[in-house]
Structure formats: structure tokens, C-alpha cells
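Report on the following structure.
Note that one protein chain of the assembly has been removed; the remaining protein chains are unaltered in position.
A, B and C are the chain letters, set down in written order, and residue numbers restart from 1 in every chain.
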Amino acid sequence: MTASFKSPAEPKLNNLDLAPSSEPGISGDLLEVAMGPHHPSTHGVFRMDIVLDGERVIRLKPVFGYLHRNHEKIAENITYIASMPYTDRLDYICSLTNNWAYALAVEKLVGLEVPERAEYLRIILGELTRFQNHASTIGFLIQEMGASGTPLMYAFREREKILDLFESLTGSRMMCNYMRFGGCRVDPSAEWLDQVRKVVAGLPAFTDEIDRLLTSNEILMARTQGIGILPPDLAVNAGITGPMLRASGVNYDIRKIDSYGIYNRFTFRVPLGERGDVYDRYMIRLLEMRESIRILEQALKNVPGGPIVDPKSKIRGFRPKPGEAYGRIEAPKGELGFYLISDGGPNPYRYRVRPPSLVNLTILEDMCLGAAVADVVIIFGSVDIVLGEVDR
Amino acid sequence: MFGEGILKGLAETAKNFFGSYVSADRLTTVEYPEKRLEPIEAARVFPFLVYDGGDWQAGLRCVACQICEKECPPKCIYIEKSKDKKPDAVGKMQFYPTRFDIDVSVCMSCQICVEVCPFDAIKMDKLFELATDDRFGGLILDRGMLAKSNQYFHGIHPTEAAEVDARLTAERAKSAAKAGAPAAKDAGRPQPPPPGEK
Amino acid sequence: MIDHPIVYQADQIFVLLKHWLIGQLPSSVQPAAGVLLSVVVIICLFPALFAVTTIIERKGLGRMQNRLGPNRTGPFGILQPIADGIKSLTKEDIVPTSADGVVHFLAPVLLVVVVFMGFAVLPMGRNMALTDMDAGLLFFFAIGASTELSVFMAGWSSRNKYSLLGAMRAVAQMISYEVPLLLSSVAVVMITGSLSLNKIVEAQNHYTWGLPHWYIFTPWGLAGFLIFCIAATAETNRSPFDLPEGESELVAGYHTEYSGFKFALFFLGEYVGMFSISGLGATLFLGGWSAPLQILNFIPSWFWFFSKLMAAICVFIWMRGTFPRLRQDQLMNFAWKFCLPLVLTNLFVTALWRFLGEGWLRWALCTAILVVVYVAMARAEMRSGHFGSRRYRYAE
Partner (left out) sequence: MTFAFYVIAALTVAGGLAAVLLRNTVHCALAVTIAFAGLAMLFLDLDAQFAGFAQILVYIGAVAILIVFAILLTRNSETPRDGVFSRNWFAGLFVAAAIFAVLGWAVLHSIAVLPNHAAVPAVTVAQIGQALVGRYVLPLEIVALLLTAAMIGAVIIALDEKGRTK
């Protein structure tokens, strides 16, 4: 970790009335606990080496790499299109946005035009993905607080409907492999779009349900408010993106800044938090789900006809001219970028992923210092990571 | 007020408790082996090889061009080309695979092989109950296991199969016309993919 | 209505049955046989109820979460508890090498013995208490206090950090919540003037305009009942106070190192503890075995007791399906800084109620005091915890 990742200020004790049991500087009764890689609440194989003073965290070292699959090196040895299914496996909750980011990077590299209809489809699928990702993130977060899975099951109930849509369009529920360079793979039928409209019409009921179930719950407030505070300057310095950054009050949404795709045609707002604690991160996700529904409603109103893939695009014998390109999108977890260098061959010369999960996770120690072990679990849950993307 | 949020939460779970008895929208669970979900047409699991007619060995559309083997991202396909030739789906003399294995423990169901195949020979299956007690051998599907009839293809992906059939019929007519002409010089070479086909 | 012979016999069917059975024996062994019979019935009845409860819990939680719950064993999965029982009986009993074998073995045994003893004083119907002890309530709490020791023994003897932490948490929590639990019951004792649970039920078994005189229908009774519920939830380590076994932090708490039959005993102990504390709550505040309406008096008294008990269990399950759990320091703060002042206020209000005499004045005054104190405490609590609802701004 570089120096800029460290908090400039003394880490604040997060609203916890625990007296330090030893003199500062004396490490008398410190307890070292390795949380993970086989711990129920580490979302997969992830380890946190925690040094505890009583129940207070005084050091935390995230250890990752247990799920490393050599994604970038593999991608440099296979053709461009063959990497597309591999991007599904980065953040396996939102494969469609991963596809989109990679397709965007290649489109920039080659200069392909995306047809209108494909742009609309990408927006619809991207926002559905964002919705189901945020829903399950909230579910997992509350699950870690011990709610025996109720919000998680509600989230999965809605996610089920969205995944059914994905399956009936792309053939797979999670590993969609749907976007292609310069468009999309399959043209959806009118019935499919009607189905989407029906599902989207039911989504506000779900956000309201989660809202009633959780938002004003005193236990949730007591557990999450003032816990895991991430100050805006630290967040910016550490390169945090996505809902986590916005929960700290920084207005940074790539959908607004880059307006990639056709996001500039839709009206939506970017919710911003003030304190940057776990509750803010939960609320920002909930509010973003509502904005996603707004975008979906606008996009579904008039999906234009026409081709869904640039006729110049081809799958076999795809050799971009030498050059480089960086394509980034606002993935549900933050800025997902793909950096490509082409040397004119069929395989990329360099292929690099900028994973939001990994970058957002680097700040974990600064948020957890002074918190209790029980809080570490929910702070970790509020970061919203998928280990497939962290370790690649 | 203190306690209000707790009561609201309790009301919500109570609503779901009773709602799960009346609304199928809430209770999405299906008791799997006895009841099954309606099959989704686009669903894909593992690839299979399509053959026409009744005999799978004679009717196999695959011409062992090995494009899918090359393009497969996890490299789970293994093909051995034949020495002799047999007529393919459109009636031309082509090679055929003497060996065509797919290791489904490696396959990641990405459908790239289907997209790159110029002969509509490999398609995605929907069969997912492939559990076996042999970790290695049991998960390698050979030619015989992979070969499924065109009728089966029509059964699982009717729309796509109809498109493919229309295309193949057109090509069959074309090649029949060409075969009628005396200069059938490139009959042995693999057909270039028709335009528009991916 | 109870005077009607058929109603009377239905009501007293178990009592009459027992008398008839004992009447077959020589008179010298009759007292001992009577006790033995009752004990055997209790020891068989509540594990059976435990089995029923596990299936209700799993089904109910499932339905609350839009799942089906267990559905494989028997029709609609109702044989699941039998399968679970066979499983836990036949599983290997693993004792860690470094564990303290004797204490490790004694802990679940002690827990189960102790939780069953609580039923000795609970009146489960008219004339259906095992013993009519003068200090019945005191007995109940004394017995309840002993469960802490078994929890500690389990956690300590396992020689596991998680177990020990879970046990310490559990014991600290149980001691803390015993105070509001006891004090909320003291209000009932103050009004009834007796520690005998039979007398407490009798005192509530009156009707005005067909409505019962249960203590929950008084301001102090309602407040006491709510605090009793909270404290009982914490006493039994149920969600949202299930920190001792908080699986996201402590794996399984004090019974991490238990398996097979010993684990089943802990599980049984937890549920039987729930039954006994629910029974106590029903006895103290919900009129025990008395019917909710005078016209319903023809239904046997034991039916009412057990339906109240099961209703309480369903509330436990409902809460488990809804709430996230608290953090340890918040849990302690809640007991000492919120429940304790409230329950002390409630004691004061109860005394006021007792000495103000009949009339609307005591209703108004007692309600007002309780509401004002509750609102003030709640606001102070939320302010000191720095939490509350928030508003969010949007960037266009």
C-alpha cells in the first residue's frame, strides 16, 4: 500500500465506547485473528488478518489472491472475442456490465459504431444488472448483521425475475456473454421487451418493500450509522468509485461524466451521501435502484428497431490496428475499465482490467480501525465486492 | 420514533408470510425433481453436434474444420480429422471428425463455438443433469454422446432450428445447381461462410 | 359455565386421568407416583413440542422469506424433525482433544435438567401445576439463573476461542437481562401480593363485561409485558439478541465444539427454555390458562395455556425472521440504559396504580407517566447513539 492510501488524520474510533485496555505503544494483550479465507462472512475466499485489542480492531491486513485465475494473461493469449466469456466471470453477479465495458474498450480501439437498438438494449440490461446487484448487496449486508436471510431472499426473489429475463434473451442466467464488439449478440423479440416492461413495473414495489423492512429499522440504524466512515478526501485519494464514493458525498458517476452509450438522453439523478458510513452506502444503493427504475422506464418507452450489431464487426479474423484504448463504465460496483493495447495481431498485446472491487477493498483497513469485530463484517459487506473481480 | 421501524419491519415479514400462500409471484420456488420450470428456449448449457437423417455417423454436419477447437476460449474441444470424405449436410464431399471430444468439466458454456461454426454443426444443448461419479472420464463427451438429431434440435430451439433449416435448404439447392454444372472444382474444400452468418 | 359436568371433565381430563391412574396403586406409593407421573409427562411433552416447533420455525421462516421450507421428508416435510432427531442421535460425538471431558459432558446435561425444572411451578391449566409453591416465581428465576453456569461450562470446557467468547457474551447478556426480566415480573407480584403462580393466574381469572382482567390490559401490565418480552428474547439468546452464537462473527458461539446428541441437547435446552419463559410470560401477563373471553370458558384451560405458549413461540420466530442482530455494546447499553430505567418507572407506576384505587384517574396518570418516560428515553437513546433517519441530496 502506498502512502496516499493512509488516512492523514488519526483514525477515529467509530462511536464506540470501549476503553483501550492497554497503554498506547504497549502491545500487551493483542489478539491476532485470521478472519477467513474460510469464514462465513468473507464473500468467498478472502482473508483479513486482524489485530485486536479487546474487541477493537487496531490493525487489519486484507489478503487476497486465493481466487486468482490469471485472467489478464490468459486474455493476452486468446483472441479478442474469446475474452468476452471470461469477462463474465470477473464480477459474476453482473456479467452484462462486464461485457459492456470490454466491448466499449474494443469499440474504442477499433472505432466501431454501435447501432441505436443495441445501445438501448445495453442500457436496459446494464440497469437491470445494476438493480439486481444492488438488491443482493443489500441482502448480503443485512445477512451479515444476522437477519437470517430475509432481505436476501426478497432480493433473490426479484433477482430471479431479472435473471429469467437474462436467460430468455442471452441463454444464461449469470454468464450472459451477450455483448459483441459493435453491438449485441441476439436480437430480442417484442415479447421479451414486453416481459421486461412487466418486470420493471414490479420493481418499485420491491424497493418500497426493502425500504419499509429496513430503512427505518432502529436496529439497522444503530448497527450501521457512524460505522465504517470513509471521508471524501480519503475516498478520492484512494481511487474509490461507485456507490461507495457517492456515499461519501463525492459527485462522481461515469454515466454522467462520460455519458458513454446513450446515458445523456435519459434524465436521472445521482444520490449522494453525507457521512460516508455503512448506512449511507446502504441508502445510496437503495436510491440508485430507484433511479435505475427511472432509466429503465424511459428506455423501455421507445426501443428503436434496426440492426443490433455494426455490420463491420466480425468474430473470426478480428485484428485491430495497432493502438491502445481504455473503455470504462459505471459498473454497479464502481468504475470498471478495460485497457487494451493492440499490436495488430489477433490477440491483445496488453489486456488490463481496472476492477472496482479490488480498488474499493484497499481502503478496508482505514474504515475498520477502531471498530469492533462485528462491525468489520458489515463494513466489509458494505464495500460490495466479488472475489472473482478482486483476484481476477 | 423508537420502535416504529421495528413494527414496520414486522408488518412487512407478516405480509410476505401470508403473501407466499396466495401469490405465486412471491413464492418463486419450484420443487425441482417433481416439478420443473417451463423450459426457456434460449437456454444453453453444453454444446452438441447436429446430424441430419437417421444415422448419426452419416449425417453429422461437422466437417472437422477445427475452427471451434481453435476459437474455444478454455480449449475444451478436441478434434481429429478423418482421412476420407463423406457428403456433408449440403451434399458436398467433406472430411468428418473421427474424434470429437468435449470436456464438459472445462467447457464454460460460452457459445463461442456455435457462433464461429460456419456449418451450423455445433449447437447448444439444454441438458443439465449430467452428474456422474467419474470425475474425469465421465465428463468427457465423445462423438457418439454429442451427436443429436436435427429433430432434437428443433425440439429445444425451434426458432433457431427453423432458421438454420431454411438456410441449409437454400444452400442445398444452390449446391445441387452447382453440382449440375460440370465445373465443380472446389467441391472438396470447406465452404466459406455465407454472408451475414456469424 | 365451568360447573357443567362435561365442560368440567374436559377441563380436568388430565387431572382426573392422573388421579385414576394413581388410584390403582397402593396408597403408600401414591404421592411419589403422582410426582413421577407428572414429571414423565412433562419430560415427554415438551420435547415433542420442541419437535413441532422446529418444523413450525423452519416452515414459518421459509414462508416469511418466500421459500417453502423443508419439503422433502414426509408430506410437506412434516416428518423433518424425526429425520433431524435420528440424524443427531446417530452422529458421531466429537470431543476435542484439549477439551475438559467431564465439564464438556456435564454442560448440556445440566442445561437440560435445569430448563425442565422451570416447569415444576408453571400452572398449565386449572389445578395443573406440578407443585403449588409459595415462592413459585422465585423458584423459576433461581432455576433460570443456573442455566448461565451450564452455558459457561460449555464455552470454557471446549477450549476454543470462539466458544469461550460466545459463552462470555451469553453469560453477560443473560445476567444483564435477568434484571429487567425480574423487575417486570415484580410489578405483577406487587399487584397480586403473591409469588405463587397459581395465585397470579387466579387473580387474573375474572371477567368484566365478558372481558378478562389480564394484566396486559393495564398500562403497567402492557409496559411490563413488552419489557418482559424483550428480556425474555435476550434470556433465551434468540434473534435479535442472538449474539452469543452470531455466526457472522463467532461461528456458533458456546456450542461450536458440540456435535451429535450433545448438540441436540443444547438445541433442546434452548427451545425448552423458550417454552418455559413463554409460559411464564403468559402466566404473568396473559392470564395463564384463563380464557380470553368469558363465553370461551367452555374450552379447556390447558388449551388456552398451550395456545398462548405457542403464540409466543410464533412471535419469537417472527422476530427471528425480521431483525438484524445488535452489537455487544449496544445490547448491554440497551439493557442497562433503556430497559432498566423503564422497568423501574414501571414499578413506580405499578405502585401508583395500586394506591390510586379504582377510577379513570389512575388509567390516565399511569399511561401518561409511562408514555412520557418512554418517549423521553427513546429520544435520548437515539440522540446518544447518534442515529436517526436521514435525508439525501441528489446531483442532477
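What we mean here is this: contacts are C-beta pairs under 8 Å (C-beta built on N, C-alpha and C of every residue); 3 or more make two chains touch, one makes a residue touch a chain.
These figures come from a predicted structure and were not determined experimentally.
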item	value
Touch with the omitted chain, as defined above, among C:56, C:133 or C:222	C:133
Contact residue for the chain not shown (choose from C:146, C:259, C:294 or C:367)	C:146
Residue among C:42, C:129, C:168 or C:216 touching the omitted chain	C:168
Residues belonging to chain C that touch the chain removed from view	100, 103, 133-135, 138-139, 141-146, 148-149, 152-153, 156, 164, 168, 171, 175, 178, 193-195
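Going forward, only the chains that are shown with their structure count from here on.
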item	value
Averaged-CA centre spacing for the pair chain C and chain A, given as whole angstrom	43
Chain centre separation (chain B, chain C; CA means) in Å	58
Where chain A touches two or more other chains, by residue	150, 154, 157, 213, 215-221
Shared-contact residues (touching 2 or more other chains) in chain B	2-3, 6, 9, 12-13, 16, 26, 28
Of chain C, residues touching chain B in the complex	60, 63-68, 71, 318-319, 321-323, 374-375, 378-379, 381-382
In the complex with chain A, residue positions of chain C that touch it	61, 64-67, 239-240, 242-243, 246-249, 251, 320-330, 333, 382, 385-390, 392-396
Residues of chain B that touch chain C when the two form their complex	1-3, 6, 9-10, 12-14, 16-17, 19-21, 26-29, 31
